[in-house]
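Please see the structure below; I have some questions.
Only one protein chain is missing from this complex, and each of the others stays in its spot.
Note that the chains are named A, B and C in the order they appear, and that numbering of residues resets to 1 at the start of each chain.
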Amino acid sequence: MNKFILVDPGKCIGCRSCALACSFEHDDEFNLSLTRISPLWMTEIGRFIPMTCQQCEEPLCLDVCPRKAISADKKTSAIVVDEDLCIGCRACFLVCPFGVPVIHRNKGYMIKCDLCGGSPQCVEECSQQALSTVESDDAALRKRREAAQKLQALTEKISEKAS
Amino acid sequence: MNGILVADMERCTGCKLCEIVCSVKKEWVSDPPRSRIRITIQRGGKNRLPTFCQHCEEPLCAAVCPVNAVRKDESTGLILLDRELCVGCRACVSACPLFGVGFDSVENKALRCDLCHGDPACVKYCEAGAIQYVDRDPFPTNKQRAAAKKLYSP
Amino acid sequence: MLGYAGSILIVDLSSGKIEKVPLTEDMARKYLGSLGINAKLLFDHTRAGIDPLSAENVLIFGAGPLVGTLIPTASKSDVSAKSPLTGLLGTTSSGYHFGSEMKYAGYDHILIKGKANKPVYLAIQDDVVEIRDASRLWGKDTWQTIDLLQEEWKSEEIQVAVIGQSGENLIRFSAIQNGKYDAWARTGMGAVMGSKLLKAIVIRGKGGIRVADKKAFKQVSREMRQMIIDSPFFEAVSKYGSMAAAGVYGKFGALPVKNYQTGVIEDWFQTRGFKVLEQYSDQKMACPACPVGCAHWAVVKEGAYAGLKIKGIEITPVFEIGAKLFVHDMDGILQCAAIFHRTGTDIVSGCGTIAMLMELYQRGLISEDTIGFPVPWGDVETICKLIRMISKREGIGDILAEGAKKANLALTGNDDYAMTIKGLEILSFDPRSRWSVWTFGILTNTRGGDNLRTRNPVENLRFPSLPDDYRTEPFGFPEEFYNKIDMPENVKRKIINPDRKTTDIILMEKWSEDLIAIFNAIGICTRPPSLQAQGPTSIARMLRACLGWNIDAEEVMLMGERIWNLQRLYNLREGEKREDSLFPKRFYREKLPDGPAKGMAIDPDQVNQMLDDYYEARGWDRKTGVPKEAKIAELGLGDEWFSVVLP
Partner (left out) sequence: MVTKEPYPLYSACILADYIADRIPRQRVFLRTAEDYARAGIELMLARPVLDWSPERHMLYFDDGALRYDRLVIATGSRPLIPPVPGIEKDGFVALKTLRDADLLRMAHGKNAVVVGTGPVGIEAAIALRHRGWSVSVVEMLDRVLPRLFDLPLANTLKNRLEKRGINIFLDEKVLEILGGTRVEGVQTDRRALPADVVVWVIGMRPELTLLNEGQLLLGASGGIAVDRHMQTTQEGVWACGDCVESEDLVSGCTGLFMLWHNARLQGRIAGANAAGAGKRYPGSVNITTINVFDEAAASVGTLASEVSPGERKVLHRRSPWGELYLVLKDTCLMGVQAVGRTERVGGLIGIMLQGKDLRKTLVRASSPADGPGLGILRNVRKDLLHLFG
């Protein structure tokens, strides 16, 4: 029942507020190379896609860490990094299917989304509601509900046409 | 110049050309065991894993070296080995969690990738494109882009 | 320095010398940021009367103190140089990511002087600045160049300022492209870059910007965002971008149809109004930290231009190509816009020049033989061909490349059909049908006939405003909005009349020019939602939180006035006269033939009177427009003033 940041790429307008808020919260400066969330512009599909940690249920990064520096936070259930243990070997980056863990340029340890200890700043700064914090169970539920609504809308359309 | 090697294990064919190229470039002899990049072919040949130095930020190999022969070059961030100082104790070989350090049993010294000073030969010769030399700068990595492409393409 | 990156990068292309000098706190405190410091640098680094396309000219990129932070809409950067088109101050803003990337790389300003001996591009990665060979890029269009550079740098994250063939061939209205779809377009900055044989600037910054007070900063940036969202125009602009206004001007009969021959197009709203947007894409695109996201991603799905992908169905290309050149459909408009972007040409000036040619052709003042082919209104292929010819200076393109005014003179011996002010082609709506702060502003603008340096923060587009009373403009906002306007009470009472029916154009002009100068200097966008949300008080708050300065609203407005006067002094130094502040002749001579404003023309006497009053209000000499000594003393611009008055 991990909490994570749900991304709605259809709403993102690529303003990078999330990325700026992220580095500001964690490092007190606006620095896009220290951000834990990056909205990327994908020309092929004409969408911005904010990429951030999915807080996997069984994270590969945690499995491969040669120093056990990655663990699930007890309070927020976010997958977090122990700065003292991390040796910056990038093994987590290599195995992460999303390429999310990155090395802090100045401090030498890995950084990734830690849900800001429970209230993610990127979500708060997103003016388009493209980001939201959800429990993974909720997400599944919401997806199902959306699908149901689409179906309903479709049937209504058809019945309108028929009448 | 500020880059690292990244291996695409799905693309690696296990041809070991990189090992030959590396040993020839660095040792002037075709001797794959003396290459700085190694392909570990797992049982049955199903999985192939190119391994090489990841140039960790706080490397264990430097920590265990009893003679300070491994040091971090502050300007490039590379972990470099001073072969003059190395006494061949293999502590770094054992300590590296990522198979990153090799051992030259001819000269009795550790072997470590120096990224050919920004122009890695293994990358140039890899036919399959399994080894890439990428910017180590985090924001936003091409890998994230590739993942996003896969995730959301129709 | 907090907020600022703290350095100015000076690159001398002649000698290859690259230098990083600190941006002093004194300079920042006096000229604030991009627009202001750019003007100061231009003033100091060039002699009076230089040839804009010579090695003596300098090209300056500047990003303001709030750019790169989370302050909503703070993303604008400014490019300045002596303009090859007007011979006066060249200055042009653009949003997108280049400005913030400059700051991340550690530079508030980049000043390029001299001239390379072969095509080069400038590669900036934080402290590592290199002048690299660009022979293989020379001759390529901007999109190809960007693709090649992204491939070379193995990253799509690099920010690129690049010129196309237009800049290379010194077209006087060529643009510098800011990425593929944005541009520092006006006043011919691309030609200055081209004259230096500088094909592109690639920038990649990994540094950060720190601010003075984290807590206060967070609070003020969130409040500002909320204020923008609460603006009466937010919904429309965030939904339709600047296209929200396209329909309104159509209704006023203020469209620049066929080079301002008329103001009306019957099917305007159906073919070129904001509703058309929905057929192209639902993807909005924003500049950094902007909650509005006024640009739109457009994909042409079918027809002759199927597959074309471009950002920004915006009012400018739609007005310029759709009305001025009379292109009927959005596909065609997008196709023309893409060619403008690819060749690196200013859409406004380009359309103004082509429209001039088309009108000459329509009136039989120029024959098909001279051009080589017919140039009927609204033909997309002809327009694209003309843009390409201009960008390569081929055939008639060589004459057109000099800008509408010079080309008109060269072709017919007079400039009757060149719609320019101070040599710069004017844009958008017809001043005869709507006289407002904006209209008068294109006359007083320091860079010539362009409106983006004067926007009335309380402009209300619901009312047509016809020029029987030149002094005032309708106000028309509810009381609560009046109370919200960020303006000192005494100023507010002077500008807006007591029963809140009208605003005083002259006083509002001065106010908004100073305010917009500040907006541009700190890098905040001038689109209506942010314009209505922010004023000197909120700007002072943001500067306090960000820079740690003890600054109040009064000082902010004084800075704006200083920047405006500095620009004026530069223009005076380069020889601007009062007589140059003149609308194109058509607006005085010809009445609008139809539409709601049928029969209207501009009265030259009224305009003259307005200018007198405006100079007076600015503390300038009533007749010559030279700033008076008292005003100069107040602003602390003594050195600059003496170099102009006693050269």
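One rule holds in what follows: a contact is a pair of C-beta atoms (placed from the backbone, for glycine too) under 8 Å apart; a residue touches a chain by one contact, two chains touch by 3 or more.
Quick caveat: nothing in here was measured; it's all calculated off a predicted structure.
Engineer: Where does the absent chain touch, in terms of which shown chains it meets?
Structural biologist: Hidden chain, whole complex, touched shown chains: A, B.
Engineer: Given that one chain is not shown, which residue among B:21, B:60 or B:131 touches it?
Structural biologist: B:60
Engineer: Mind listing the chain A residues that contact the chain we can't see here?
Structural biologist: Contacting residues on chain A, toward the hidden partner: 58, 60, 62-68, 82, 84-85, 91, 94-95.
Engineer: Considering the whole complex, not just the chains shown, which residues of chain B touch the missing one?
Structural biologist: 9-10, 40, 42-43, 46-49, 51, 60, 63-64, 66-68, 85, 87-91, 93-99, 101, 103, 105, 108
Everything that follows uses one rule, which is that only the chains that are shown with their structure count from here on.
Engineer: Can you give the whole-Å distance between the Cα centres of chain A and chain B?
Structural biologist: Centre separation, chain A to chain B: 30 Å.
Engineer: Averaging over Cα atoms per chain, report the distance between chain A and chain C in Å.
Structural biologist: 37
Engineer: Note the residues in chain A that touch 2 or more other chains, in rising order.
Structural biologist: Counting only residues that touch two or more other chains, chain A contributes 32-34, 47, 105.
Engineer: Can you list the residues of chain C that touch 2 or more other chains?
Structural biologist: In chain C, residues 156, 206 touch at least two other chains, as defined above.
Engineer: In the complex of these two chains, what residues of chain C are touching chain A?
Structural biologist: Against chain A, chain C makes touches at 68-70, 72, 104, 156, 205-211, 214, 218, 222, 225, 229, 281-291, 293, 297, 299, 309.
Engineer: Please output the residues of chain A touching chain C within their complex, sorted ascending.
Structural biologist: Residue positions touching the partner: 10, 13-17, 20-21, 23-24, 27-34, 41, 43, 46-48, 105, 125, 127-128.
Engineer: Within the complex, which stretch of chain A touches chain B?
Structural biologist: Going by the criterion above, the answer is residues 9, 32-35, 38, 40, 42, 44-45, 47, 49, 51, 66-67, 86-91, 93-94, 97-100, 102-105, 108-109, 111.
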